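Here we show just some of the chains, and they stay where they sit in the whole.
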Amino acid sequence: WRPLFRRSFSASSRWSVIRDISALEPRLSPRYQECRDGDLLCLEWPAPPRNILLVKKDGEPSVTESLVEFASHITSTYPSISLVLEPHTAAEVHQTLSTPVYTSTADEQLPVAVHEKVDLVVTFGGDGTILRAASFFATCYNVPPVLSFSMGTLGFLSEWKFAEYKRAFREVYMSGAGVGDRTMVLDCPRPTSSDERVESEMGPTGWSSIRGKSMGSTRGARILMRNRLKLGVFTRDGAPVHPNDGSRLPAVQAEHPGIYAMNEVLIHRGKEPHLAIVDIFVGGRFLTEAVADGVIISTPTGSTAYSLSSGGSIVHPLVPSLLLTPICARSLSFRPLVLPTSTPVTLRLSEKNRGRELEVSIDGINIGRGMTVGMEVRVWDEEMRRGENDWHGGVPCVMRRTIGGEAHEGWVGGLNGLLKFNHPFGEEP
Amino acid sequence: WRPLFRRSFSASSRWSVIRDISALEPRLSPRYQECRDGDLLCLEWPAPPRNILLVKKDGEPSVTESLVEFASHITSTYPSISLVLEPHTAAEVHQTLSTPVYTSTADEQLPVAVHEKVDLVVTFGGDGTILRAASFFATCYNVPPVLSFSMGTLGFLSEWKFAEYKRAFREVYMSGAGVGDRTMVLDCPRPTSSDERVESEMGPTGWSSIRGKSMGSTRGARILMRNRLKLGVFTRDGAPVHPNDGSRLPAVQAEHPGIYAMNEVLIHRGKEPHLAIVDIFVGGRFLTEAVADGVIISTPTGSTAYSLSSGGSIVHPLVPSLLLTPICARSLSFRPLVLPTSTPVTLRLSEKNRGRELEVSIDGINIGRGMTVGMEVRVWDEEMRRGENDWHGGVPCVMRRTIGGEAHEGWVGGLNGLLKFNHPFGEEP
């Protein structure tokens, strides 16, 4: 018996509505400033974010409840915010909410339109949920910032504990409220202590009238820009293959053959009990023929995922690099490689495979079509270029603030706490 | 244009016949004696072998030609020998042979009856062909000796070069011709130098009248007894599953739930892009929960196969042991284990897998039925016991004789020549 859940359900059911995402205002793109005090970037909204996509792990009632709790808080505290949900999530929870939710009303999947509308993504789940959220933007150049809450299952990428959600959201929301706003804060004594009234006290233009809430630009949310890799799958004749498998990966436009991966792309023998044979080209030059279960091309973010299980090194997310890691290579001398991000890498299914079909997986999703002899997976640089404040291509992840504001904090903590890195011998106390 | 092949084809096509294997004499079981001069065993036939199963790699015409050349030599030189072939091979080659061949005339596969008939197995191909030949005896306690010729593709298990086939076969055939025979050899000067007349000069009782051919019991063929592992697949309720997949593995009798593997048995996620979760029990005790692509239980023979690709150590075939090697475990601290052969090991599909199906492979063949939650693979000791001259359970492989007669010779050669073990740095000359 869960009173809060029940109550909000019955109270709001009368006027809850599902609306189409096309009705939303266009997306706001934040800027990412270099901070003086560390390796992370500083989030800076031009105006308060309005359209927020919530993505949750499926099949776990407690996660759904948390999403509803979060959504209720947002809609009551920040009334100008609109919530976007996946169609099946919208159907599952809209009646428990007192405000309309936005989704695709025509399709069972989120449309590419999310690229044009979503200001911020919030995830509830583990690493898989973040990967899932990122996959909605797999053909999108600019990914909105991602605020991630771990729910029960621990994740290496999920930053925040759900218990911190009010503070975490406010921190992200307020990032960018500038000097003028802070001045006002100093002038006007803060009249309320309630989190629930944050936005109700703001004027119509956004943050300017919030009292006591601005944290100044130096206190804006910290962003770890995780670089992705851009890839394409090509037929033997060089024609791009649309990796749309009818389930999750978005349809790729004809003029845009690339798709972005956050963890990795890989070729694998799948169900086939025999070894796969893959020709690997690095920088246009033939490197080697891999005879193996498969081959992984991974980002530094993915270095703690499948690549790690296959013997790859752990690479810090701020090292601009690609990892090339074989899966169970039938060779004593195939060592994982770490390459510059600018290196184009190609995996071609060798003619020696004789008609078998291999699986291609992107961030844990098999693409709809198997790979046949002569087909290629190609990876290019994502070009996460750094003109002054000009970042794109990566996944901007909101990090927990720690003393020092260093990107190392969370990462070192994750290595020790989650991966049990160099776990000391000896019995537990 | 290959004249020999053509000629034998046309000349013999008139009277070539396919007969049923049931017509053959019952099998002769050799003894395996310990040798003074090394770790290998000495093959000793009670009487000359009569029924010989030839197994070849499919799809390569040159291998078929070699099999025909070998078969012609055997039938002309050793007229009392009968050749057994797989049904499809019998169909393919019988017209090129001048003597009848034996096979299953009723079924498309070799029947379990081979267990009762075959004295010796000869393979033409690579390691896969030896595994295939051994799989015909996967439910048989006593495997006949295996003489293997590598054909083009190099193999780690294949011992002999095809060019040596006359000498190799004679050595195996004569193993066991004892002291009396040798005496005769000394008495009677050897009247012929032709290999083609070996058996024509023997009396009706076998070797006794062969002149100049006996090599004495100390010169009999050397056998490396490769131990297998005995396994069963069980449903959640403990009922044995027949791993017959309609293709290669023989039907298992109800009263005999076990099946033998020469390389390994393994569980693998297959096409499923998510990690498998497998509970591992060693000696009846819970060892660990593996979260991985899969788990391998391997023989020392299999230590140079998939286990090696997965990071396992190389174990000499004479170390009585089982290897437990994870495939891409999502753990920093899962190190391969080497266990005594007497250790029962169980792999159980954890309840946490939630309804997915995993693949079970035995020596590179997926069994027909996937594994579901709660199902188990169990491995027991093969009990390749060593009462004096009492060996069974293993696969007796005929080794090339080298100076010293040590089991290390071929193995060390294979490590260096084939696996490129510790291949020195520096450019090739």
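Residue numbering begins at 1 within each chain, and the chains themselves are lettered A and B in the order written.
Going forward, a residue touches a chain if its C-beta (ideal position, glycine included) is under 8 Å from a C-beta of that chain, and two chains touch if they have at least 3 such contacts.
No experiment lies behind these values; they were computed from the predicted model shown.
Asks: Could you work out how many identical chains the complete complex has, if 2 are displayed?
Replies: When the whole complex is considered, it contains 4 copies.
Just so we're on the same page, only the chains that are shown with their structure count from here on.
Asks: Just how far, in Å, is the C-alpha centre of chain B from the one of chain A?
Replies: 51
Asks: Within their complex, state which residues of chain B touch chain A.
Replies: Within the complex, chain B touches chain A at residues 270-271, 273-274, 292-293, 306, 308-311, 327-333, 359, 361, 364-366, 419-421, 423.
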